[in-house]
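Everything below concerns the one structure shown next.
The other protein chains are all here in position, but one chain of the complex has been omitted.
Letters A and B mark the chains as written, and numbering starts fresh at 1 in each.
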Amino acid sequence: MAHEFLRLEKIHKSFAGVHALRGVDFSIQQGEIHCLVGENGSGKSTLIKIISGVLHPDSGRILVEGRAVASLGSAATMASGIQVIYQDLSLFPNLTVAENIAIAEVKERGRALVNWKEIRDIARAAMARIQVDLDLEVEVGELPIGKQQLVAICRALTSELKLLILDEPTSSLPKPDIDHLLAVVRDLQAHGIAVLFVSHKLNEVFEVAERITVLRDGERVATLPPGELDDDRLVGLMTGRTLSRTPFAFRDTAAPIVLEVRGLSKPNNFEDISFQLRAGEIVALIGLIGSGRTELALALFGISPAARGEIRVEGNPVPVRSVQEAVAAGIAYVPENRLVQGLVMKHSVEENLTAPVLDKLLGRLGLVDPVRKAALAREWIQTLGIKVADPAVPVQTLSGGNQQRVVIAKWLAADPRILILDGPTVGVDVMAKGAIHQYVRDLAARGMAVLLITDEIPEAVVNANRILIMRAGRIRREIDTVGLQVEEVQQLVEART
Amino acid sequence: MSPRPVPAHPGRGVLPDLLRHNETYLAVLIVVLCAAITLANPAFLTYENITGFLKSYAMLGIMAVGALFVLVLSGSPDVSFTAIAQVVEYAVVVAAMRLGGNIFLALLFAAVLGMALGLVNGAIVHWFRVPTIIVTIATFNIYFGMLYVVTHGKLINSVPTLFRTFGNALILSRVSRIGATYGLSLMTLVWLVTAALGWFILARTSLGRSVFAIGGNEVAAERVGVAMLRTRLFVFGLVGFLSGVAAVVHVSIVQSVVPNIIVGKELDVIAAVVLGGASVFGGKGTILGSVLGVLLFAILNNGLTLLNFSSYWYNVTIGVVITVAITISAVQQLRRQRARVHVNVEP
Partner (left out) sequence: MSPAFLRRPSSNRTLAGILLALLVLMSALNPQRFPTLGNLVSMSYQLPIIAFLSLGMMVTMVSGGINLAIVATANFTGIVTVLLLQALAGDAADQAGPGVALLAMAGGLAAAVVVGLVTGWLIAFVEVPPILATLATMTLLSGVNLVITKGYTLSGFPDFLLAVGNGMAGPVPIPFIILLVVVAVMGVFLRRTRTGLSIYMVGANPIAAGYSNVPVRAVLVRDYVLSSAFAALTAFIMMGQLNSVKANYAESYLLVSVLACFLGGVDPFGGAGSLTGMVLSVVILQVVSTGVNLLRMDPFFIQALWGFIILVLLAASYLGGRLREGRRLRAARSAQQTADHPPGVGAAR
C-alpha cells in the first residue's frame, strides 16, 4: 500500500503584503502522479518553491516521509530526494550530455579531479533507468528541447529521487515528445518516484494525473481524481466562476476577402499553403509544435519571409519581405512569447504601446510628438482595460494578463486589417483569457480578419468559425466549426494519413 | 530510443567535427603562413628564428592562458592583467634589487602579488554583479595610476643578474657560425608549462569544469551546487598569478623595466584568444586555441620583419586577420542557424 511521502499542513506565506498561500494543506503519496493547477497568482509557484526549499513558509508544518522537517533548504530538499525541473531546464548548453547529467552528482561527491569515465558511467546509469539513449558527447545546446528535457530528468535521477517536480514541462514540446515525456513519467512512477506536474494544459493533466489539486487565490480549493472532474468543472474551481461558452458565429459570406495566400512555401518550414480570410472571420490555425504554424505566421509577418508563393491583401499582391512591409500592408502579429518577442520588459507601458506606430505620431520637423504619444497610450490603456496606474511604469511590473493586453493593444494601435494572434492566452489566467477572447470577437464583429494560432483545441472550437489544421508543414484540413466536437478535431490533428 | 525523425545535424564524423573548431582553421592558416613566409625568406624556417619568436611571445602566451579563463567564465574580458603585470614587474625587480634572492623566490613573489591584485577583481565582479570589462577598466586605472604615482615613471635600466640568467637560459642550444648561442628558451618552456597547467585545470579539475558551467549558464551553475565565489576568485586569482609570472618572464627577456611597455597589449591578447575559439558570450574556448592564436600573431610579426615590412604594418595585418576571422565565424554561425530544420515537411 502506498504511503505518504510529503505532507504540507496549514502553510502560510506572504510577501510585501501579498498573502500568497493561506493555510494550504497538500500531500503527495509515494509514487503518485499528482497535478497542480491554478491560474497565475493562485500561489502554485509559491507552493512549488516551498516544496523545493527555495522559500520558507511563514507558518505551517512540513513532513517528509512522516518526519517533520524544520524547513526545507535546498540542500535538505535534495537530501530528501526532492528535485525540481524548472521551465528553463537549468542545463549547460556548452557542456556535453554526459557532463550535464552527471554534474550535480559530481559536485555532490566533491572531488577535486574530474574522472571522465565516472561521468559517463553516471550518465549511462541515469539514462538506463528511463530507457533513454542519448549521444553522450553531444553538446546539450544542440539538442531539441524534447531531448534537453530528458537530459534534465536524467540529471534528477542521478540522486536518490523520490519526488520530481516538473514545472510546465510540455509548453514547448511537439506532440511526440510530449507522449514520450508522459511515458517517462509513468516509468518513474513504476520506480516508486512521485511526480508533481504543474501544468495549465488541461488535456495532459487529465491524461496522466492520479489526483489533481486546484489552487485559487492562495487556497487549496479541491483535490480530486480526474474521473470526478471535467474541463468546465475544473475551470470553475480554478476561477470560482463559470465561463459562458457561446460559439463564435460568422454569417456574412459576402464579406470581402481580406487576406489570400496561394502556394506559400519555404523549405524546411512549410509547403504549398493556400487559404483565404474574410473580414469579420476568426480562423483558427491549429497545429502542434513542429507543424509549421508559427513559421507560417512569421512568413506572413515578414520576420522569416517565404521563398515562393503569393500573399494578397484586399486583392492586391504584396511582397512581405520584412516586418515593415507586412505592417504597411496591414498585417499585425501578436507573438507567442510575450517576454522575449512581445514586450521590452524594462521599458514603460507607453513605450511598448507606441513602439510599432512611431511613424504615425510624427509632428513638426518629423519628430515624434510626445503629447500625441501619451494620448495614444492612454487611449488604448482605456480601450483594452489595461490595469495600470501610470503608463510610465516598466511593463514588467504588470500581471500576465495585462501584459498580454499591452501586446495586443500595441498592434491594434497600428490599425491593421489582419490580426494574427499566436497563442494569445498562454500563461494568462482564465478570467483574462475570457476577456481577451471576447475582445477578439468584438474586433471581428467590427470587420477585422483574425487568424488565431493555438494548440488549445477547445479555444479554437469555441472562438473561431473555421479551423485550418496544419501538420508537418502543410494544411491538411479545413473545417467549419458549426456543430464541431473537440474530440473530432483532436483526432484530425494527431492523425497520420 | 524514441522514434523521432533524424534531425538535420552535422554528422559526428571526424572531418565535420574538425571543421567546426577554430583550432583547425588556425592550424591550417599557420601552416600556410609558414610556407608562404619561408618561400619569400628562407630564414624563417630556421631553428634560430623560430626559437627567437617563441621566446619573445612567451609573455603574451602566458597572459593568454589567463585571459582564456576569464572569457570562458563570462565572455566579458579582463583588461587589467597588463596593468597587474606592469605593477608586479616593477615590484619584483625592486624587491630583487633590495633583498637579493633567486629566480624561484622572484617567481613566487611575483605570482603571489599578481594573484592578490587579481583576487580584488574577482571579489568585485562576484559581489557587484557588473560585467568584468567594466570592473577591470576601473582596476586597470587604479593599478596603473598608482604605479606611476609611486615610481614617477622611472625606468630601471639594469636589472639584477638573476633575471638576466633566467632570461638567457636555453635548452637544446647550438652555436651559430658567428659564435652566438641560440636554442629553445626557458621562457618558452614556462609558456608551455603554464599552458599545459591551464589545459589540465580546465579539462581535468572540478574547478575548471565549474568555470565552463558558470560560463554556460550562471543560474543553473548556482542551482547544481557550483561554488560561485570560489570559482570566480580562482579565475581572477589565476589571471593575476599568470600575469605575475609573465612579468618575470618579460623582465628577464628585455632586461629592463619600462613602466608602460606591457600596458596596451590587452586587446592583442584578447584578440588572440578569441581567434583561438573563445566566445564573447562565455562558456567556450580551449587552451590549444589560445596557444595557436598567440602563435599566429608571433608568426605574423616575425614574417613582417623578415619580409622587411616596417613594424607599422603589424597592426594592419592583425586587424585584417581579426576582421576576416570574426566575419567567417559569424557567417558560419548565421548559416548554421538558417540551416536548422524547423519543420519536417511531409512530401
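We take it that a residue touches a chain if its C-beta (ideal position, glycine included) is under 8 Å from a C-beta of that chain, and two chains touch if they have at least 3 such contacts.
Keep in mind the model is a prediction, meaning the values are calculated, not measured.
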{"item": "From B:F81, B:F144 or B:W199, residue that would touch the chain that is not displayed", "value": "B:F144"}
{"item": "Absent-chain contact - pick from A:V138, A:I257, A:M431 or A:L492", "value": "A:M431"}
{"item": "Interface with the unshown chain - residue positions in chain B", "value": "77, 124, 127-131, 133-135, 137-149, 153, 264, 267, 270-271, 274, 280-281, 310, 312-320, 322-323, 326-327, 329-331, 333-334"}
{"item": "Residues in chain A touching the chain absent from view", "value": "15-18, 41, 303, 322-324, 327, 333, 335, 340-348, 350-352, 355-359, 366-368, 370, 374, 385, 387-389, 392-394, 397-399, 402, 410, 414, 431, 435"}
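Everything that follows uses one rule, which is that only the chains that are shown with their structure count from here on.
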{"item": "Touching residues on chain B, where the partner in the complex is chain A", "value": "1-4, 7-9, 12, 203-209, 212-213, 215-217, 219-221, 223-226, 283-284, 341-346"}
{"item": "Residue ranges of chain A in contact with chain B within the complex", "value": "74, 88-95, 99, 103-104, 106-108, 110-114, 132-133, 135, 137-138, 142, 144, 146, 155, 176-177, 180, 267-271, 290-292, 295, 471-474"}
